[in-house]
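Missing here is one protein chain; the remaining ones are kept as they sit in the complex.
So that you can tell them apart, the chains are marked A, B and C in the order they are listed, and the count of residues begins at 1 in each.
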Amino acid sequence: MRILFMGDVVGRSGRDALTARLPELRATLGAELVVVNGENASHGFGLAPDMARAFFTAGADVITLGNHAWDRKELIPYLETEPRVIRPANFPPGTPGHGAFVAVLADGRRALVVNVMGRLFMDPLDDPFRAVQAELAKHRMGTGGTIQAAVIDVHAEASSEKYAFGHSFDGMVSLVVGTHTHTPSADHQILPGGTAYMTDAGMCGDYDSVIGMQKGGAALRFWRKMPGEKLAPAEGEATLCGVFVETDDATGLARRVEPVRLGGRLSQAMPAA
Amino acid sequence: MRILFMGDVVGRSGRDALTARLPELRATLGAELVVVNGENASHGFGLAPDMARAFFTAGADVITLGNHAWDRKELIPYLETEPRVIRPANFPPGTPGHGAFVAVLADGRRALVVNVMGRLFMDPLDDPFRAVQAELAKHRMGTGGTIQAAVIDVHAEASSEKYAFGHSFDGMVSLVVGTHTHTPSADHQILPGGTAYMTDAGMCGDYDSVIGMQKGGAALRFWRKMPGEKLAPAEGEATLCGVFVETDDATGLARRVEPVRLGGRLSQAMPAA
Amino acid sequence: MRILFMGDVVGRSGRDALTARLPELRATLGAELVVVNGENASHGFGLAPDMARAFFTAGADVITLGNHAWDRKELIPYLETEPRVIRPANFPPGTPGHGAFVAVLADGRRALVVNVMGRLFMDPLDDPFRAVQAELAKHRMGTGGTIQAAVIDVHAEASSEKYAFGHSFDGMVSLVVGTHTHTPSADHQILPGGTAYMTDAGMCGDYDSVIGMQKGGAALRFWRKMPGEKLAPAEGEATLCGVFVETDDATGLARRVEPVRLGGRLSQAMPAA
Partner (left out) sequence: MRILFMGDVVGRSGRDALTARLPELRATLGAELVVVNGENASHGFGLAPDMARAFFTAGADVITLGNHAWDRKELIPYLETEPRVIRPANFPPGTPGHGAFVAVLADGRRALVVNVMGRLFMDPLDDPFRAVQAELAKHRMGTGGTIQAAVIDVHAEASSEKYAFGHSFDGMVSLVVGTHTHTPSADHQILPGGTAYMTDAGMCGDYDSVIGMQKGGAALRFWRKMPGEKLAPAEGEATLCGVFVETDDATGLARRVEPVRLGGRLSQAMPAA
């Protein structure tokens, strides 16, 4: 299966770049499953239903979230009707929405996507490792299994926790990819057990910024410890950052993993088709 | 000036790779200033004086540290006699050692190196922004100035704090490079004011690990919240991770910035010579 | 039921005071259930089995722990054989020991004791609120119930989390008492639903100290951000700090709650017998 995962979309700059370029990117890469992290789409804070719809129209199959899941309240009822938008699976029982979704491809193959949030330097949610374990227990991956691929979006701050995720589920899923730092890592690799791994997919946003937000005000916050101007997303051209994985449907494991960086200020990276 | 910065060296695997390959790497790149972050050289925790000497012999000009600065106590007296090893500048007044060093090249050009520690999700040291500002106030960069280049090693957890550093000193220094996450970022760029920036240089260590430490025990720590086996560095072949910058001596600002990833599991990256 | 709860016993000073004075204290108050938090008994870090035995001999019925539960490794096998020593219930499944114990009084009445750890500013364990809820679901409190009293030791840093505990279980348990800050609070009260509450029981240790540890070295840690001398418990006379509660066996709810402060530097407090 050819899987494309795009990191946190930030603000209008990120949304515009994603909706403009995803159709062609999907076609060029022959991507069969496209997952997009949308937690910062709405002015940096949350995701509005119409933005989710625009992402689906542009070619996303599944949208994941993170600590900003609830910033736009309209998303809460929308989650109940739109299972393709998932929030971290390790919120407590009773939380609206779902933490996993099984996408069915046109040809009938199936791919599990799980969103989970780390706890190091973040809000103490339920155990994200056991949450993933519980989702995986519902499936068998590979030929004749209930799924042919599995993607885990680990929305987390600490690189140590993300690597611990990668190794804990190495050989059990297709891809463990981090989000949340808004910084693409250059450590994409296939782990020894066959799982593709990348510490952070990076963001889809303007990199002349402080992780997507206008640099003046965001930097001042570190100098002056006072409330300043409201933070707003930077408005320069976005770099679309993500990762492309090709898996073996027989096992669900990865054959190759390559970064995607398209447009904007960062060095460009495009997998061979 | 041609500047090579290498990220946190972790354990024997990292040390061996660095001392074996730095001489050739320095020659190939024509690097005139080599800075190495050594805070994890000693079994993952701290730096011993003989390791520092080996790094100098292999071609390092300056060694920086971080939150593990004091893990090997022998380093404390050594810092007083070896100014080329610097610890974060924002430790409180009275702390042994120094937070900055001016390296003098063979041809007389001078380069300031400052080490500083972030505070977000880390120990609350003194303000790292004002610490860098104070070091820079002692110098004028460029032709006829007291320095021709300036490198800031921002040892920090949060990508937001690192970007805030980059933008705060954009146009004032040659390079702002992060360390500490042990994960190379793919966001190297020249900021609008002319400063080269990279969120994290990555580590010099084995990437089949949890940020350099053996993956079994390190991952278990996230599953079981109990003291387990001692953490020990992974022993597979290290990837040497860093960043190469070429500056204009007239201004001290960057002309190009490129990542370095050499050996081990990660995708290889080598600047053109 | 007459219940005495004593806060974190710190080091030799705390142990000596507790074992010397608990027999008389128990007798004076007519306490029928005595719970002691022992997580810092061993030089400030953990609890050794022989110390637990000494506490039982002196009159403790149940010993609770906290974040220092595993500092003395000998305790781990001991927990399997001694159910009267409990560790926080919200450690992950598979953790040695148990998080709750039902003490049976001489006359057959039964009291549930649960130990749980907060997560705000602490290690992200499992949800402590649901952990308590799960323990309570196993019992019915009051006349004819499976228990006649229930004590919850909330080992936590933040006063907000402790108050949230108190109110969440108000009317369902006899006492919610905090530990961990080593500072007795003066806010003991019976909440509107009938549960006795006190944010922190305080420690059994020397208060001429930094929360039980020798003040010189402990204070220096805040001034100098370097490894200094090893921390060691202060050795002055301990104040035994705790709380006394009298409940109605018919409901398990509290009739009165009063602080205990005995010996050492703090103002003395002793409930009327």
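Going forward, contacts are C-beta pairs under 8 Å (C-beta built on N, C-alpha and C of every residue); 3 or more make two chains touch, one makes a residue touch a chain.
Because the structure is a prediction, the values reported are computed rather than measured.
K.L.:
The chain left out here touches which displayed chains?
P.N.:
A, B, C
K.L.:
Just one of C:38, C:202 or C:252 touches the chain that is missing; which is it?
P.N.:
Final answer for the missing-chain contact: C:202.
K.L.:
From the list C:134, C:164, C:226 or C:270, which touches the chain that is not on show?
P.N.:
The missing chain is touched by C:164.
K.L.:
Which one, C:105, C:134, C:210 or C:232, makes contact with the chain that was left out?
P.N.:
Considering all chains, including the one not shown, the answer is C:210.
K.L.:
Considering the whole complex, not just the chains shown, which residues of chain A touch the missing one?
P.N.:
70-71, 73, 91-92, 94-96, 123, 125, 223-227
K.L.:
Determine and list the chain B residues touching the chain excluded from the picture.
P.N.:
Answer for chain B: residues 92, 119-120, 124-127, 130 touch the chain left out.
K.L.:
By the contact definition given up top, give the residues of chain C that touch the hidden chain.
P.N.:
So the residues of chain C touching the missing chain come out as 121, 129-130, 157-161, 163-164, 167-168, 181-189, 191-192, 199-200, 202, 207-211, 215-216, 218-219, 221-223, 241, 259, 261, 265-267, 269.
Note that in this section only the chains that are shown with their structure count from here on.
K.L.:
Please state whether the interface between chain A and chain C is built from the same residues or different ones, using more than half shared residue numbers as the mark of same.
P.N.:
Mostly same residues: over half of the interface numbers shared.
K.L.:
If you fit chain A onto chain B using the CA atoms, what's the rotation angle, as a multiple of 5 degrees?
P.N.:
180
K.L.:
Take the average of all CA coordinates in chain A, do the same for chain C, and state the distance between these two points in whole angstrom.
P.N.:
43
K.L.:
Hunt down the residues of chain C that sit against at least two other chains at once, touch-wise.
P.N.:
92, 125
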